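Here the complex is missing one protein chain, while the rest keep their positions.
Our next item is chain A:
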Amino acid sequence: MKTKLTAAAMAACMAAGPALADLVFPDLSYRTGPYAAGGIPFSDGYRDYFTLVNERDGGIGGVEARVIECETGYNTEKGVECYEATKGEGALVYQPLSTGITYQLIPKVQADGIPLHTMGYGRTSAKNGEVFEWVFNYPANYWDAASVAIKHLLDENGGDLSGKDITLLYHNSAYGKEPIRTLEDLSEKHGYNLSTIAVDHPGQEQKSQWLRIRRERPDYVIMWGWGVMNQVAIQEAANVRFPMENFIGNWWAGAEHDVTPAGDAADGYKALNMNRIADYPVFEDIQEYVVDAGLAAGDGSNVGKVLYTRGMYAAMLAVEAAKTAQEMHGIAQIDAAMMRDGMEALEMTEAKMEELGMAGIGPEFAVSCSNHGGSGGGIVQQWDASAGEWEPITDYIQPDDAVLDPLVEEDSMAFAEENDIELRCNES
């Protein structure tokens, strides 16, 4: 009896412990709740790319990738629960797609030694690898986005924005307030007048905000929105006849579902993007190996859309970092610490992206010990309502690092001081 019990206990322990024959990538998704429309395509893209790598390439370096999906509902508490529930599975990297969850996970991943990748969201100053050893936000962050938007407007105005009125319409949350400091500093440099208008969560009712915009008639409106706020803002902009070509959303306000509810009225609306939308050859592979094989995370209808492409891009960056880690350590079955090394040594070149069947999907960048943020480049895309698609109208625009770097330095150093973090990367 005692032997049987011991055997049963050992079997239970083995079943509960991490499986060693795969590489684990948790997917903290949100397929339910108010933000599901954004969470579903991102998660579909993220999962489908790992499935493609397994089916087409036999895994990463011969080891199968295993995605563990955990539903957060875009709820910070649930996101933390998902992290705690999955970290013991041998998780290599987390991608929570939520700034709120990111802020909660930063101290946890530092303690647990698991990398966190917050692509275009999260804590901007995590770009500073000297302070944030386990957090990465390449290829771009919020402050990059604000700077890219202003640079685009500079290009449109012959390099001179002095005297122009720019309004920031933002989600009244930590996320929405992220670009304010950057835009204020840039306004001092370029001489434009910045005004800010907050929209309360979730943003279903914006009449006051748009009446104010109608009265003040700014030259440009930049939007920092997510979820229903985006659809309502674009509809209200059309209602007050604000010129759509002067209305620019950030990259979380530039998906298909943000513009389609407004119909033809959304024509001309612009949004930033950190990953270019195109008919990439990799989509044919996804169709063949994943969708047609009945292995897709969704029904396949999201393939090629803005947030699907972004999820796929995030997965591709994770796979390339894992490959880099395998090469660095000469071992296929990498662990989280090795994955971190791979992420810190990741280099994305045009040649590599072309080889992967997604030429130009993102900017070229090289991660380093001190720079976990990549190049920060972003494009501007414009909605063509008649064709029902986004058209990229610029190449990758580089942010104004002369303004952004001191901000990153200031914020990250304050974090280091508060948390008694010893600086790393003694490269010089």
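Simple rule for what comes next: a contact is a pair of C-beta atoms (placed from the backbone, for glycine too) under 8 Å apart; a residue touches a chain by one contact, two chains touch by 3 or more; residues count from 1.
Just so it is clear, contacts and distances are computed from a predicted model.
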Complex member absent from the view - protein name from UniProt, among "Transketolase", "N-methylglutamate dehydrogenase subunit A", "Branched-chain amino acid ABC transporter permease" or "ATP synthase subunit b": "Branched-chain amino acid ABC transporter permease"
Chain not shown: contacting residue from A:56, A:108 or A:214: A:214
Touch with the omitted chain, as defined above, among A:31, A:56, A:108 or A:329: A:31
Of A:80, A:183 or A:197, the residue in touch with the unshown chain: A:197
Contact footprint on chain A, counting only the chain that is left out: 31-37, 40, 172, 196-200, 202, 204-205, 207-209, 211-212, 214-215, 227-228, 231-232, 235, 238-241, 257, 260-261, 263, 265, 299
